[in-house]
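Note that this is a trimmed complex: some chains were dropped, and none of the rest were shifted.
When the chains are written out, they are named A and B in that same order, and each has its own residue count from 1.
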Amino acid sequence: MEVVEVHPSVEQYAYTFGGAAPLRSVRPGQALRLWSEDAFGGSLRTTADVTSNTPPAPGLNPQTGPFFVEGAKPGDVLALHLVDLEPARDTGVSSLVPFFGGLTGTDTTALLTPSLPERTWIYHLDSARRTLAVELTAGGSREAFSVELPLDPMLGTVGVAPAAGEVRTSLVPGVFGGNLDTPQMRAGTTCYLRVNVEGALFSLGDGHYRQGEGETCGTAVEGAMTTTLVVDLVSSEQLASSSMRTTTGAPASAPATPRLEDDDHWITVGTGRPLEDAWRASQVEMVRWLRDLFGLDDLDAYQLLSQVGLAPLANVVDPAYAALAKVPKALLPAPAGGAFGGVHARLRAAASTLR
Amino acid sequence: MEVVEVHPSVEQYAYTFGGAAPLRSVRPGQALRLWSEDAFGGSLRTTADVTSNTPPAPGLNPQTGPFFVEGAKPGDVLALHLVDLEPARDTGVSSLVPFFGGLTGTDTTALLTPSLPERTWIYHLDSARRTLAVELTAGGSREAFSVELPLDPMLGTVGVAPAAGEVRTSLVPGVFGGNLDTPQMRAGTTCYLRVNVEGALFSLGDGHYRQGEGETCGTAVEGAMTTTLVVDLVSSEQLASSSMRTTTGAPASAPATPRLEDDDHWITVGTGRPLEDAWRASQVEMVRWLRDLFGLDDLDAYQLLSQVGLAPLANVVDPAYAALAKVPKALLPAPAGGAFGGVHARLRAAASTLR
């Protein structure tokens, strides 16, 4: 399986979903290996670098893309299977950005309190041990306290061009994907996004070497990333075809908000504010998915989800929050054909030839 | 180790935290085996029973307790170690209650839309296989679709009398505990609650044979439960003593909101509305706990939590929501002495003589 490699130049970065010219075209079935810069534009390299003295240049959250998927049209489902995520630098960085994060006043929760102090932490990658070592030293004022954490690479940002002609910055998550910031966006996961414009125009970036759920302080262990993925497409015609119809005969629904699948879980990602609205969006979407997968009515799907669902948070720091509904496959019978006609299993198999 | 057994009569149920006379006194170190009725007062027994035709009697969410803990005084920390939770009936029940649940208008999110239809599901316990079998049959209108789920017993409600002379119904969670509705309140967990009144006056109930995170439809697999627990107390004097001081010399802080500990995690539970405020409460409390455990300053603890924390939701359906911050112990060094002087490990050892 051929892999197309893309390492964008600084001038080629995109900073929005929608509104950027395609970087190149790809075909469904194609494998890609994409280099992406970190969320700070690679600016922060030492614990002395904070955003007030080292402003992210050329800009915050640069994206690699967008890619024009041949044949993709509004109403189709774009499937992006993440095969492999490898750190592209040997250090990752996290930094307290003034008036950003979950436990401070922000642009969106405006207060009169002053900013928290700025501080930067550098995480050193040990690629053999697959760990990240960091010193927590109170800004240098105390003796060393080191922690070595497992490497767990993920992408903060995966998205397509929004509907209705909108253009959104790469800092915002929404029904188009974007800055979802969930640790679940890791190798082995297939991401399903509804296509809103011809060619879908997907891009990705904001690599994290690891992130806690919620991304509490506003930034993960940010780092340049090399992402291997396979692109696929489920057309609206296929969704309506007999093979994908649910047991009740209804066509499968396209995702109203991002869906993820790995070998062990079906997952939906709701976005919005307040956080209960992000959660509600994830739950209603999972009710819809369980209904499709098992031919249930809404109330039975609601009941099933209530007893089997996991609900980890993604981010509670971006201009919109993101929450997950996550159902372990092991708790339920295997649905006939699998989600979207089994695309995850097929991509998983194709991917195994790549790594 | 002697175990005091309590099976309250119907007249002895409590329906509030605070405001109820003690059922009996217990000493720190004592083991208890408590029978508790289910949240519907045991009223719903078949799929034909819904709350509009079978109102919960004598009342919703009856509690077993309160118990007066000898020597407990405001500022102390009550530690309740859950040793064992066993279903006390062979069926559990879940029901859609009008204008209650996460995906409908409610008393607290008042709308003009009509109620969702009522429906009740009965879960049959197989105690040998430790599973719960349920039929999802669209209210009887479709062919049988059965699911068999693992038994995973937990308590919806554990709490003490609130501060400031308040009395709250057993339907509400808060800093005093109460109706937290987290699956984490299972056997093997120690629950820490700040004592607000002489004797602490704790009670528990609302057994769930299993529950998804968020308790989406408003009710779990509700069932009568037999709970074995050990009671302990950490006095405010002990918190200030040298053995519990943090590496910076500060006294350990009493929980501002419920904390949980199991063999693998430290956990804090934030409550409130909107959901981001429940989340914030859990996160600030975990920053405080990590600060105490490892002698970090706030910003280093904030950073550490951001990269290692899990954030599963508890409930998004009660009058106040509950969210968890959960830190895996395996990711961090073992803190000297353990939390609150190692009370969890001691209770765990004591419990092993009971089961």
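Following the convention adopted for this analysis, contacts are C-beta pairs under 8 Å (C-beta built on N, C-alpha and C of every residue); 3 or more make two chains touch, one makes a residue touch a chain.
Everything numeric in this text was worked out from a predicted model, so none of it was measured.
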{"item": "Identical protein chains across the whole complex (2 displayed)", "value": "4"}
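The working rule: only the chains that are shown with their structure count from here on.
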{"item": "Centroid spacing, where centroids are CA-atom means, of subunit A and subunit B in whole angstrom", "value": "32"}
{"item": "Touch list for subunit B against partner subunit A, complex", "value": "94, 96, 101-103, 116-117, 119, 121, 136-139, 142, 145, 147, 149-150, 210-221, 273-276, 279-280, 283-284, 287, 294-297, 299-300, 302-313, 316, 321, 323, 325, 331-333"}
